[in-house]
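These notes concern the structure reproduced below.
The complex appears here minus one protein chain, its other protein chains still in place.
Chain lettering (A, B and C) follows the sequence in which the chains are written, and residue indices restart at 1 in each chain.
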Amino acid sequence: MLVIRPLQENDLDDLYTMAQNAGKGLTTLPADRELLEKKISHARETFNQRCAPEAGLYLFALEDTQRKKAVGISGIQARVGLDEVFYNYRLSVAVNASKELGVHVRTPTLHLSNDMTDTSEICSLLLSDEYKGGGNGLLLSRCRFMYLDDFHKHFSEKVFAEMRGVSDGQGRSPLWDALGAKFFDMEFSEADMLSGLGNKSFIAELMPKYPIYLPMLPDSARAVISRVHGNTAPALRMLQAEGFNFNGLVDIFDGGPVVEAFVHNIRTIRESINRHAMVIRKSVNLDVPADERVMVSNRSFRDFRVTTLPMHCIGPDTVSLPPEVADALQVESGDPVRLAPLKESGMLTKHIYRSSVPGGASKWQS
Amino acid sequence: MLVIRPLQENDLDDLYTMAQNAGKGLTTLPADRELLEKKISHARETFNQRCAPEAGLYLFALEDTQRKKAVGISGIQARVGLDEVFYNYRLSVAVNASKELGVHVRTPTLHLSNDMTDTSEICSLLLSDEYKGGGNGLLLSRCRFMYLDDFHKHFSEKVFAEMRGVSDGQGRSPLWDALGAKFFDMEFSEADMLSGLGNKSFIAELMPKYPIYLPMLPDSARAVISRVHGNTAPALRMLQAEGFNFNGLVDIFDGGPVVEAFVHNIRTIRESINRHAMVIRKSVNLDVPADERVMVSNRSFRDFRVTTLPMHCIGPDTVSLPPEVADALQVESGDPVRLAPLKESGMLTKHIYRSSVPGGASKWQS
Amino acid sequence: MWLVRPAQPDDLDQILAIAGTQSARLSSTLPKQSDALAYKIEHSLASFAGKISTEDDPPRFLFVLENTGTGEIVGTAGIDARAGNGQPFYNYRRDALIHASHELGVSRRVEVLYPSHSLTDNTLLCSFSIRPELRESDAFELLSRARILFIADHREWFTQRVTVEIQGVQLDSGSVPFWDSLGRHFFDMDFETADQYSGQLSKTFIAELMPPNPIYVTLLSEAAQEALGQPHPMTVPNFELLQREGFQPGCYLDIFDAGPVLEARTDSLRTLVTSHPKSLHAANRDLGETCLIAAGERDQFRCTLTPVSETLEDTLKVPVNTWKVLNKTAGDRVRIAPL
Partner (left out) sequence: MWLVRPAQPDDLDQILAIAGTQSARLSSTLPKQSDALAYKIEHSLASFAGKISTEDDPPRFLFVLENTGTGEIVGTAGIDARAGNGQPFYNYRRDALIHASHELGVSRRVEVLYPSHSLTDNTLLCSFSIRPELRESDAFELLSRARILFIADHREWFTQRVTVEIQGVQLDSGSVPFWDSLGRHFFDMDFETADQYSGQLSKTFIAELMPPNPIYVTLLSEAAQEALGQPHPMTVPNFELLQREGFQPGCYLDIFDAGPVLEARTDSLRTLVTSHPKSLHAANRDLGETCLIAAGERDQFRCTLTPVSETLEDTLKVPVNTWKVLNKTAGDRVRIAPL
């Protein structure tokens, strides 16, 4: 069975292997053992509420319970830009017009921005290749939304994700080559790595501070601004389906877009429902297609667990859990659980008779 | 009866009187006969589709049909910033931090922005004092959302409104005194007037172009940035209830906020339903409280008409219209009409058995 | 003989003919339209007559170079008493920021062009044009330097510093690398059109269209970067003449073509420093060192080249022919400067 749970100290080896296989481009999880160890320890402090809420780093592992192995990771950073400065470019338009001469020119312009400061970020998504498909990526990503809503006091009203920008097979970024490289005396991968290691004063020191007028950049660079890397396109579509929108900010290095949503507007949250667990004896075939399954979470802050379950297990007030699922979630009969669709379509609808999620579906009924 | 209809040439006198009584602060409708005449003529061209869609100016009158008098006006500008440059300040945050010294400072900063360029604006709301209350203001404002959605191809996906900022009884704006006045050699009212008359090159010439760091402005000025004038607070609440949010932009002169919404997310639109008109003989008491009435529109582009009707007139597939309402709307039995709540609460819900509005309520059912 | 004198209404057609044969860059101060030029001549005459205040619409002087033998006009030169003529005078100021990271051991000089109005209200030499065949002649030098002699005799009309813009790089194809890399994106017109508009009095269109933020040089095209501060090859004789006069290129560039903007302290200009007032006397012979000689106040100003046979403490002996050209007679005050 595949279960989401908080990342633990003994996941280090698995995490390091995943980071190594992921290659470049994942700045929040570089393949650096020491750094990963720090991140795990930071996440442990967070789940145990031993660090300030705004400093929280929530990292979840996807565990294959048969193999007792972490095969995926995803995270939420409670607030960005509090320790380090968080930079983006804002893609803005400058209009210059002369009525007298009948000239009207719009110039897309990049302004250095720290506007995401103090906002919660969903980050660090990584899934082992052998586990890709079958809805595992959706589970890894969407489980976070249930957590965000259940513990919304720990997070901002709005949440965002930075999407990886365009680069080629060799990791060359057209925007970096046209812009960053002219100011930073290094390769894209090196800048990306430095930034991922949390060393950002070099950005304050070397970054151009005045706005960049896009017509002065080559077509190849302009073309990639606010566009995502081919590998990231499915992730973007998933977030768009959740109600995330491009907010006008892009990555300062590769031009990848930032997408954001109000937590209460995220579809997983709007379409989720609460039930009480009812542990049953009868065995259930868990191995059904992703679009017939729902996510089920134990709503625990310290030991958040999520797995999937066939939709037909949902009853009017309860959800039937076979013992192994109840075990994996660490719940007993009568405990509250939260359910949300795993795949796009609103197939959960027909199973719902009553919704008790605050800010959930009922608000939209008409 | 009070009916919304397109503004006409013979409304000039009524409009001029309203503009005169409105006093300062309504930059889009100054009490200038010639200018108002131009606006009416522009609106006539728009409704008759004799001007380019992006140049459209849709002005609606609220007519008291007994007195044959225009007693209110509201408008939609199809696209701003195409003829003149459209300026705002973007309220952004600049973070400066030194890890070494343990310093972390957030500096709210105003950046000159033209980011609303090419977006539809709802504007020019004006209602005679004697007609205030009883839902007339709501009708005048909300009728526009039905128009925006029915003819969405003529408008942008997003729509915004500029809210009047804080000024005192003498029309003095704290932000203007602290910022504008230092660069423009004139009074707030004069700058506001010049800008309203459509003369904006003086802004390009005199406006400070570099960002303004807010800590350098006095408290009185900082305090009003993104805040609305007391008189405008109800209008802001109404728009917020519709789903409009502050988008980070403020007026360059008085600091009033810009609020925006995706058209498909506006509550009036989400909660509106379509019916077929059924003209009835039986007389209906139209004079019921605002929260028992709904708006009903004839869905006509050229001769858009909206009035209100008691909710109980709504049937499963049709809506019953007494003859005088059918007359006012210029519809006959069988014609399609659109209904939407006049007041906040979702009281329309219970009258709905089937929704046929594209992008409307059904999408959200669960 | 060659004579430099204030432009007159009758010169209009001949000046237009010169403006038509000149390169584009000239147009920014010498209009190619008859109406505009007629107004410029009229305003110049009022300026020479001392009827123009410096405040709202400051004096602008237009001189012509005349072949007194034929009456033909073969060149023009101008002075704007206050650059910008009451409005901003736009330049880019070329400067650099140091982007350095102590920790990474990186230090980089980042060149930036800042929009600047700092030269506004300096006295400006402008509208210089001459028939191509005269470009290497003494007449060329006479036309350019006569203005300095005029300044010397009307010093109170002019400011402490004098500025002159030199045409920048333009390829044979007519394209201007700096414009193509920068201005074109914002003004949405070709270089000639922009240049033409900038010769008009209202600079509103520049305030409206010019990007207000500093420009990073490294983001310009290579050709544009190479053109920064470079004079057009055609202007080299003029550039050199002005440098001999004491003008130095500083950190300012033209906003359209990035040509160099030269500056000098008015009171240090070589022609001004080396010139002397003398009283006019007759020479017997047409021989001697060729000098610049100027005479006449305000609209009576004349300047020509003359052989000087003898120059004493306060007197100067030159051929009577020179007297005639200058409209002067024995004992009159003149100003002389070595060529």
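The working rule: a residue touches a chain if its C-beta (ideal position, glycine included) is under 8 Å from a C-beta of that chain, and two chains touch if they have at least 3 such contacts.
Quick caveat: nothing in here was measured; it's all calculated off a predicted structure.
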item: Visible chains that the absent chain touches, using the contact criterion stated earlier; value: A, B, C
item: Of A:Ala70, A:Ala181 or A:Ala204, the one touching the omitted chain in the full complex; value: A:Ala204
item: Contact with the hidden chain (one of C:Gln33, C:Thr54 or C:Ser118); value: C:Ser118
item: Full-complex contact with the absent chain, from B:Val105, B:Ala223 or B:Ala241; value: B:Val105
item: Which of C:Ser34, C:Ser202 or C:Thr274 contacts the chain that the document leaves out; value: C:Ser202
item: Touching residues on subunit A - with respect to the absent chain; value: 85, 201, 204-205, 209-210
item: Contacts of subunit B with the absent chain, listed as residue ranges; value: 94, 96-98, 100-101, 103-105, 107, 179, 182-185, 199, 201-202, 205-208, 210-213, 215-217
item: Footprint left on subunit C by the chain that the document does not show; value: 84, 86-88, 93, 95-103, 107, 114-118, 120, 201-204, 207
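Keep this in mind: only the chains that are shown with their structure count from here on.
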item: Gap in Å, rounded to a whole number, between the CA centres of subunit C and subunit B; value: 55
item: Distance between chain centroids, defined by C-alpha means - subunit A, subunit C (Å); value: 63
item: Interchain centroid distance [CA atoms averaged], subunit A/subunit B, Å; value: 36
item: Touching two or more other chains - residue numbers and ranges from subunit A; value: 94, 96-98, 100, 104, 201
item: Of all residues in subunit C, the ones touching two or more other chains; value: 204, 208, 213
